[in-house]
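Each remark here refers to the structure printed beneath this line.
Just one protein chain is left out here, and the rest sit where they should.
Take a look at chain A:
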Amino acid sequence: MSDAAADWPDQIYALLKEHDIRQVALVPDAGHSRLIKRCLADNDIKVATLTTEEEGIAMLFGAWLGGEKGVLLMQSSGVGNCINMLSVAIAHRTPCPMIVTMRGDYGEFNPFQVPMGNATQTVLEAMGTLVKRSDTPEDVAPTVNATLRMAFNTYRPTATLIGQRVIGAKTFGK
């Protein structure tokens, strides 16, 4: 491992390869931009940009039906869009790993990000998701690894929340 403070997106990409992830569904977030670029450059990974995050929950279910592993990348506000669709992974007992970059979490500037950011973990856990947080760059890769392992080994929704202390708060110059 080199400099985790800068390299954690590359470490996530390496984990996606190690776990043979073939489908990456996403609604972009600035915190995921470097990881998204790595995935787009990889011919063995099919990247689908979504119109709304719950599409990704459904897509990962379809991928698993066909024997491919997928992961959903989104920002914390998108978790709110996923809630009912998580019933698909729960009822079918299928893997559904999510990697969530947090907004409204630590030093947030935008009032609209706070309600969902503050509720992200509670809401996911209310829907049966195993949630782990990483609040330091060094902790991101081990946490994402655990999230992937628990999803594919125990067949359920799992999530890593990457804290805003890792990503840096968007300040709009203030």
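As a convention for this text, contacts are C-beta pairs under 8 Å (C-beta built on N, C-alpha and C of every residue); 3 or more make two chains touch, one makes a residue touch a chain; residues count from 1.
Here is the rule we go by: contacts and distances are computed from a predicted model.
The UniProt record for the undisplayed chain lists the protein name "Aldehyde dehydrogenase", from the options "Aldehyde dehydrogenase", "Amino acid/amide ABC transporter membrane protein 2 (HAAT family)", "Molybdopterin synthase sulfur carrier subunit" or "(2Fe-2S) ferredoxin domain-containing protein". Annotation: of A:14, A:48 or A:130, A:48 touches the absent chain (contact as defined above).
When the missing chain is restored to the complex, the residue among A:59, A:123 or A:140 that touches it is A:59.
Against the chain not displayed here, chain A makes contact via residues 22-23, 46, 48-52, 54-68, 70, 84-85, 87-88, 91-94.
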